[in-house]
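The complex appears here without one of its protein chains, the remainder shown in place.
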Amino acid sequence: MDFKPMSGRVLPRFSGVKTFFRLPHVGMNESYDVGILGVPFDGGVSYRPGARFAPSKVREFSSLGRGYHWSRGINVFDQLKVADIGDCPTVPISLEKSYELIEKHLSEVLALDKRVISIGGDHSITLPLLRAYHKKQGQKLNLVHFDAHLDTYPAAWGFEYHHGSFVRHAIEEGLVNGEGCIQIGIRGPLAGGDDLEFVNKHGLQVVTVDDVRDKGIKGVLASLRKLEGPTYLSFDIDCLDPVYAPGTGTPVPGGLTSYEVQKLLRGLEIKNLVGADIVEVSPPYDPSDITAITAVDVAFEILCLMASE
Amino acid sequence: MDFKPMSGRVLPRFSGVKTFFRLPHVGMNESYDVGILGVPFDGGVSYRPGARFAPSKVREFSSLGRGYHWSRGINVFDQLKVADIGDCPTVPISLEKSYELIEKHLSEVLALDKRVISIGGDHSITLPLLRAYHKKQGQKLNLVHFDAHLDTYPAAWGFEYHHGSFVRHAIEEGLVNGEGCIQIGIRGPLAGGDDLEFVNKHGLQVVTVDDVRDKGIKGVLASLRKLEGPTYLSFDIDCLDPVYAPGTGTPVPGGLTSYEVQKLLRGLEIKNLVGADIVEVSPPYDPSDITAITAVDVAFEILCLMASE
Amino acid sequence: MDFKPMSGRVLPRFSGVKTFFRLPHVGMNESYDVGILGVPFDGGVSYRPGARFAPSKVREFSSLGRGYHWSRGINVFDQLKVADIGDCPTVPISLEKSYELIEKHLSEVLALDKRVISIGGDHSITLPLLRAYHKKQGQKLNLVHFDAHLDTYPAAWGFEYHHGSFVRHAIEEGLVNGEGCIQIGIRGPLAGGDDLEFVNKHGLQVVTVDDVRDKGIKGVLASLRKLEGPTYLSFDIDCLDPVYAPGTGTPVPGGLTSYEVQKLLRGLEIKNLVGADIVEVSPPYDPSDITAITAVDVAFEILCLMASE
Amino acid sequence: MDFKPMSGRVLPRFSGVKTFFRLPHVGMNESYDVGILGVPFDGGVSYRPGARFAPSKVREFSSLGRGYHWSRGINVFDQLKVADIGDCPTVPISLEKSYELIEKHLSEVLALDKRVISIGGDHSITLPLLRAYHKKQGQKLNLVHFDAHLDTYPAAWGFEYHHGSFVRHAIEEGLVNGEGCIQIGIRGPLAGGDDLEFVNKHGLQVVTVDDVRDKGIKGVLASLRKLEGPTYLSFDIDCLDPVYAPGTGTPVPGGLTSYEVQKLLRGLEIKNLVGADIVEVSPPYDPSDITAITAVDVAFEILCLMASE
Amino acid sequence: MDFKPMSGRVLPRFSGVKTFFRLPHVGMNESYDVGILGVPFDGGVSYRPGARFAPSKVREFSSLGRGYHWSRGINVFDQLKVADIGDCPTVPISLEKSYELIEKHLSEVLALDKRVISIGGDHSITLPLLRAYHKKQGQKLNLVHFDAHLDTYPAAWGFEYHHGSFVRHAIEEGLVNGEGCIQIGIRGPLAGGDDLEFVNKHGLQVVTVDDVRDKGIKGVLASLRKLEGPTYLSFDIDCLDPVYAPGTGTPVPGGLTSYEVQKLLRGLEIKNLVGADIVEVSPPYDPSDITAITAVDVAFEILCLMASE
Partner (left out) sequence: MDFKPMSGRVLPRFSGVKTFFRLPHVGMNESYDVGILGVPFDGGVSYRPGARFAPSKVREFSSLGRGYHWSRGINVFDQLKVADIGDCPTVPISLEKSYELIEKHLSEVLALDKRVISIGGDHSITLPLLRAYHKKQGQKLNLVHFDAHLDTYPAAWGFEYHHGSFVRHAIEEGLVNGEGCIQIGIRGPLAGGDDLEFVNKHGLQVVTVDDVRDKGIKGVLASLRKLEGPTYLSFDIDCLDPVYAPGTGTPVPGGLTSYEVQKLLRGLEIKNLVGADIVEVSPPYDPSDITAITAVDVAFEILCLMASE
């Protein structure tokens, strides 16, 4: 099988059954290198739902995707065999069951020694994904985490697991190493000053928007911790300013631009990127489809990160 | 306290903190007759979420509500003391916990001998509401049920409780009497012919859109079972055609018009209407706000039903 | 000058500077029979503004207009010389000044013995229009009035003139004859039962939506008063159900369909139609442009009424 | 291969790569009975483009489709093996080339003795589709044609082939028999009275909206010509009123309701339905997705027509 | 009474009657420090109306608001007792009457020695607000004015008072001191070069977007006049670029980013901030709600300015 996108100069980009980047839709056992997996679950959101429709929307707009990265000088689809491996089974009305299904499904893919980019879903899906990666790697992971929020927050309404607590659980469960965590795009306001206690206690590196603007892209890149060992990248679309990502559950003004995100992703030095996700794209709140278009661009940059190791 | 809407000729209808029908927002213990209660939960939907925002949206558009019913010749707010009693606590990420909270909260209100119109939320909220009404009444209830769907469907993804199964559970739990059930606005397509087994077995009266059109409003009204004893009315906005209710989770073409709904609600003869709900209004899918406007009209007609007993 | 629409088979309908029905845009002194006049004023609305943009939007969608009326068997633009005579000057921030400007501007057109269809604007503009027509005719006018609302309402916030009081003022000022008034499409709810006092006292014929549905179109047409003398037609787009006219200031569920409106307009027998208006089209609330499309259709039917006398 | 839709009770309806009715996406050579084929071309429209995105949008919303037809008492997917056979190649910037590609592609499918429902695309695609069917059948076809427009119009801007002329060409090319044509949903206004000359000359049966309303559904069905021989059904979504189909290129007020369309499609007696299309769905103008939802319902009814022969 | 926002971790943010920042809705006499007041009036706009709906929309989105300011290290709701004091009475159809009502209502609040943040409304409301503040202070005020426009413009259509002239009137009436005026975010194009005469004559400090970009945030902050005495802050949302504030009456490309606004508001040194307003948010033109979200953020920063004196 030829894992290449259908060319838009052969079949128009609005044609055809929609798959990620117009790639073949295959079973998990096929001979691809990187599988793109939809994880359509938004049962962990606290405000606006809708991320369950993100895999479908990202598939649609990835029709506009192209493979040649100007500054890297590579065509990512020449470097990697990439495939659409469909959507993970989930249960929209049960976070617990969905956690179980997500961990199990991803584990099956990882058992085949594949790399996976997961398209969420809200940010609550990252915890079961990390559980599967951790089990596969047999060691704690590093985490490069783009977000407006720290996601180290306490239980809400008496419930531990929601879209704002995955980092806390990942560290408390020993999936991720606090010193191996870099959080980028973070900004306030917060519910309270104690929201910072967890990151301080566990030694996460927090890179705020102020840091990005004050140091510049190059300065920020230089300031990032050097990560050794397997690393996971979790990209919450709300790290971007709401104008670049209006379609999200809990938008926060004053965020990153899509250009800054491009430059940051291009400048990251990750030696062993075992997997990644893009979460919190909520199509019902995205009337101009800008959020979906941005998510496609982020997926492309992550693929290039994987191709450039 | 004067339980009257703020007049739009005194303070413009776009002014003021938004409450249902511009009524006072009060604690459950105040001396109103009918409380309007928001139940913002959409964790039971199978397709499009968003009904969690319905109480807020219905409050906004009920600013346009007025009290005098032309054909009944009454001002409902002269007949009944109506109040906004706020929103029921719910947990967006747990159907089980929300069921518990909803039943408990409504039970507290019912203990005060109030009548309540609940503004959902998706249709999964009706089951805990019915549990509270049943407990209060100490007997099985009749159910007048407007919907496109039978809501007698089996478990989905291994889960019993979702927005398409409340009628089945209500009958199986003994909350509602099958012979006391009237379902109006029902239509296909169905997943399979066996979807009709439950209604046939339990003897529910199913009034399809074809029935309404073939018999006419008067004919249909005459054909309805005469209900004795306490009756609950559950109004799923998707009984209406999608053009009258685009903002809903699972729209079905070929539905009722808002005029037909008005005539049906005006023609119902319910002697003991103990409570009601309006569910499945999903504001993110309602760009013209028509669904919310329709929901306000339905709430007004239900209030008039309560005032006219 | 040739007062014909630019043909869509010659120049595509999306081409060209937008005028009503792609007709020539001329000064008021040209040799047309019927002038279509924009009256972009919405300073009289009580809830949602935006009707100031209606002339522009109706111009845009009247590009889709065509001239041949199937059941009448005429091409209206062969019968009448119709022109776009631009917009009436108004002042968005002063109802008083706008009333003065509207009456003056229309009077100048009427002095040239033209007929005019005015495209509002909110319904408050009809009063100064009627003042000009009354002055020109030198006698009381009949009024055929399509609306959801009676527009006989009292002062609001201490102000007499607003978009819900033009009928009352027109009768009180002696512009219009109560017995010569027919109101079609009216429906509740009302603010109170006393809202009906004025129409009862002055003997207006009120045709509710119930009347239309109970009698049928033919029955309703037969029941209408025969009007002698000069007649004015004022068409508030909210006589239509909100699904046919979502873009309006104060939508009311349970209204007419566009087909019913077509049949009513086709069946009206008006011997001396001196002028007409279409009001309360509010483009900001019309995401599918259905309201504008409907308004164009109504304008076409009114032109045919004028051509068929 | 099992040609059944993925059940929404197994995998949520928002999950998975989107195919028509969640059916398998297969090559044209597979063992299905009826193939659903996207024809994404809108280069023939005179006003609003966008129908090129209809196959993608209809795929998305057909996730909500179900198979059991209440009044027929059948599950269509038990009767027929249906499949998504992808999109026909087209060239967005050349009508001529697209005509060639469409005729060729469909001919290849028909050579396999399949039936096909084509999802357009604008109405200009029907001509090359008919050319392929005619060639396959070796005789003139009957045509059941739902539309607001006659589509017998003359050349526009000097060009013969566009989305309003397919009926004229189909008759002039001998693909279709004038006496075998039934046009349903037609209404004015027209550009001129001469637009009726062609249908009069060639003896097409024109059923206007007035006819549907005056005779009722049953009366209209009884009045339809009995068609012998192979019949094609072309369904232009604009036969529906714009409120039921806002997302279309040239909307015309006063159209059919979706319920009327359902009843008409259920009542048609077509003995040899060789193929069908659904055209003029334009997603960019469909903010509530009602047009797409309606198109899915029409596709379901057409499948049932095929299953019920 | 406890003037704290309802926590989103206790009751979900989509729950409850909407008040500013989920604060208690109280009468003006309660023991709060800062009252947030809606001023729903848009009768002074020259182009797009809709700001009358801003208080309602800002209440809705301030549900997402949080209290802890990262760089200041304070929780504003621990520092100040803040309350929602409802909406000021206005008359949508009379600017004169609304001016009278606004000045009177605010004066009553100020007589209680409260600070107030007013949520407009269009910019014409600032003049009566300033009249009340000036009367209360008994001296001329300084004015920090964020805007795309100078708002020193002459009469329009013969009317002095509109949304583009409040600065001119405030200075001419002696409410504000020209040398105490700082205008930030200003940019062209202008109607003419003479639009600059007033600011030159009266010595206002005009900080254009070019100034902000050329000097940088720190440079601009350093260049601002040091203001002594009571200061008022008026924030027209159109100082932001239209992408950050599409929902406004008269958008101007090339404006500030929301990050720049945050940094400017954080860097302002105002010793005696007696009151503030946020105006020109027009929800009908804000399909992604970004403007409302931004307005909430600005309100938060202004509260922090008040808490940090």
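By written order: A, B, C, D and E. Residues from 1 in each chain.
Here is the rule we go by: contacts are C-beta pairs under 8 Å (C-beta built on N, C-alpha and C of every residue); 3 or more make two chains touch, one makes a residue touch a chain.
Fair warning: this is a prediction, and the values are worked out from it, not measured in the lab.
Novice: Where does the absent chain touch, in terms of which shown chains it meets?
Specialist: A, C, D, E
Novice: Give the residue, chosen from E:M6, E:I74 or E:A156, that touches the chain omitted from the document.
Specialist: E:A156
Novice: Kindly state which of the options C:F21, C:F53, C:Y99 or C:F300 is in contact with the chain not pictured.
Specialist: In the full complex, the listed residue that touches the missing chain is C:F53.
Novice: Among C:P92, C:P189 or C:P246, choose the residue that contacts the chain missing from this document, as touch is defined above.
Specialist: With C:P92, C:P189 or C:P246 as choices, the missing chain is touched by C:P92.
Novice: Among E:E103, E:D241, E:D277 or E:E301, which one is in touch with the chain left out?
Specialist: E:D241
Novice: Could you tell me which of A:R66, A:H202 or A:K215 touches the chain that is not displayed?
Specialist: Spelled out, the listed residue whose C-beta touches the missing chain is A:R66.
Novice: For chain D, which residues reach the chain that was dropped from this view?
Specialist: 42-46, 48-50, 52, 91-95, 97, 124, 157-159, 161-162, 284-285
Novice: Name, in rising order, the residues on chain C that touch the hidden chain in the full complex.
Specialist: Residues in contact with the chain left out: 11-12, 14-19, 25, 38, 40, 52-53, 55-56, 59-60, 84, 86-87, 89-92, 287.
Novice: Using the touch rule from the top, list residues of chain A that touch the missing partner.
Specialist: Spelled out for chain A, the touching residues are 7-10, 12-14, 63-71, 73, 75, 243-244, 257-259, 262, 287-290, 293-294, 297, 300.
Note that in this section only the chains that are shown with their structure count from here on.
Novice: How many steps does it take, at the fewest, to get from chain A to chain E if each step moves to a chain that touches the one before?
Specialist: Minimum number of steps from chain A to chain E: 1.
Novice: Farthest chain from chain D, comparing Cα centres?
Specialist: E
Novice: Count the C-beta pairs in contact for B-C and for A-B, then report the pair with the higher count.
Specialist: B-C
Novice: So how far apart, in whole Å, are chain A and chain B when each is placed at the average of its C-alpha atoms?
Specialist: 39
Novice: Round to the nearest whole Å and give the separation of the Cα centres of chain C and chain D.
Specialist: Here the centre of chain D sits 37 Å away from the centre of chain C.
Novice: Check each residue of chain D and list the ones that touch at least two other chains.
Specialist: Touching at least two other chains: 12, 14, 243, 287-288.
Novice: Is the chain-to-chain touch network here best called a line, a ring, a star, complete, or other?
Specialist: Chain contacts: none of line, ring, star or complete; other.
Novice: Would you please name all pairs of chains that touch?
Specialist: A-B, A-D, A-E, B-C, B-D, B-E, C-D, C-E
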